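Of the protein chains in this complex, one is absent; all others appear in place.
Let's look at subunit A:
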Amino acid sequence: MKLVKVYVTLKPSVLDAQGEAIKSAIQTMDYDKVSGVHMGKYFELNFEDYPDLEKDIDTICDNLLTNPNIETYRYEIMEAE
């Protein structure tokens, strides 16, 4: 069994309104050295191990987990415990 961890974030060209709001909240906590906050989404998918696994992960990411117009993703594949 494989565990796939997928991270989705907005493209740099898209204003991350939530990230900006969180950044200003952090700054009100007097952590003024924080210069950027980006909020994204995190998914864990469990798979059987098979040869075309990465191809399927890409398809699932492109067609459901992300909107390619505004978001990018990366993922890590590891052995499921």
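The criterion applied here is as follows: contacts are C-beta pairs under 8 Å (C-beta built on N, C-alpha and C of every residue); 3 or more make two chains touch, one makes a residue touch a chain; residues count from 1.
One rule holds for everything that comes next: contacts and distances are computed from a predicted model.
UniProt lists the omitted chain of the complex under the protein name "Phosphoribosylformylglycinamidine synthase subunit PurQ" (options: "Xanthine dehydrogenase family protein molybdopterin-binding subunit", "ABC transporter permease", "YciI family protein" or "Phosphoribosylformylglycinamidine synthase subunit PurQ").
The chain that is not drawn here is touched, among residues A:A17, A:V34 or A:A80, by A:A17. Against the chain not displayed here, subunit A makes contact via residues 10, 13-15, 17-18, 21, 64-65, 67, 69-70.
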